[in-house]
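With one protein chain withheld, the remaining protein chains of the complex are depicted in position.
And then subunit A:
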């Protein structure tokens, strides 16, 4: 087990009031595995990632535990955590256009990780930076190393970000929508690169995305989040063929049929509840077409559907008694088009 996230809850302060952004989020990532985190905008995907890195906004309250290779990094001091960030655990962000320092050359920015976490000499660092630039598929690396971010395209800058993240060969790579800001062809190239990296290294990858197409392309296992909670978890094929939670089905149904990836999710009617005003029962109840009385009063517990596949929904809960069994399988057929 590479990463074990147990009951992580996060509260953030806004306008003087705390609101719970993440509620008992638990999942694991194995070595060499790519885990997708999907869900609509605002469901807490980025905050989950930032909680792992502990790069949270001021005054954030974080509970629960995160273990990286058996080490409980949630107990680490700031100092100790700095040694982990960028070294054992790296992160790539959504917007490559603004994620690089405009006043430093790309070489300097990649080199910084090496300065922070290795004892390499200046010469060795340069060699390593050139190799990294090469590895992420960038051309004319000898010149590129001295260029500034504004001289590069979005796709190239995201490759630089990947090079920065890979510099110290981390065990865990967290990608927060790494391709959302890029155009389709560049997206495909970056995903291909991610797949190559995954094969070459035995890194664990967390891939956060809105995009079920990206999930299908790179993920082994998928975690579906809704309003700060994990509602379903399954291997990728299982999830596409046999989605259980009505929310997951909604997400899958909203994939455009011809596989154009650009389209955003969100064709499920209704809106996500705000953290300040969470329903007492299931958070999806108001938008769910299978809603039952119990959904509105009691939070559903995570139930194992089969090995590795679990969901938090009253439809599948023993106690809930699978009351609405008819919806169980016939709908899932519609989602096989991917």
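We adopt the following convention: a residue touches a chain if its C-beta (ideal position, glycine included) is under 8 Å from a C-beta of that chain, and two chains touch if they have at least 3 such contacts; residues count from 1.
Rule of thumb we're sticking to: contacts and distances are computed from a predicted model.
Comparing "ABC transporter permease", "Carbon-monoxide dehydrogenase large subunit", "Electron transfer flavoprotein subunit alpha/FixB family protein" or "Phthalate 4,5-dioxygenase oxygenase reductase subunit" against the UniProt entry of the hidden chain yields the protein name "ABC transporter permease". Checked against the hidden chain, the listed residues A:34, A:48 or A:90 yield one contact partner: A:90.
Interface note for the absent chain: among A:164, A:182 or A:215, the touching residue is A:164.
Annotation: of A:100, A:162, A:230 or A:282, A:100 touches the absent chain (contact as defined above). Summarising the interface, subunit A meets the missing chain with residues 53, 55, 58, 78-79, 82-87, 90-91, 93, 95, 98-104, 112-113, 116-117, 148, 150-151, 161, 164-165.
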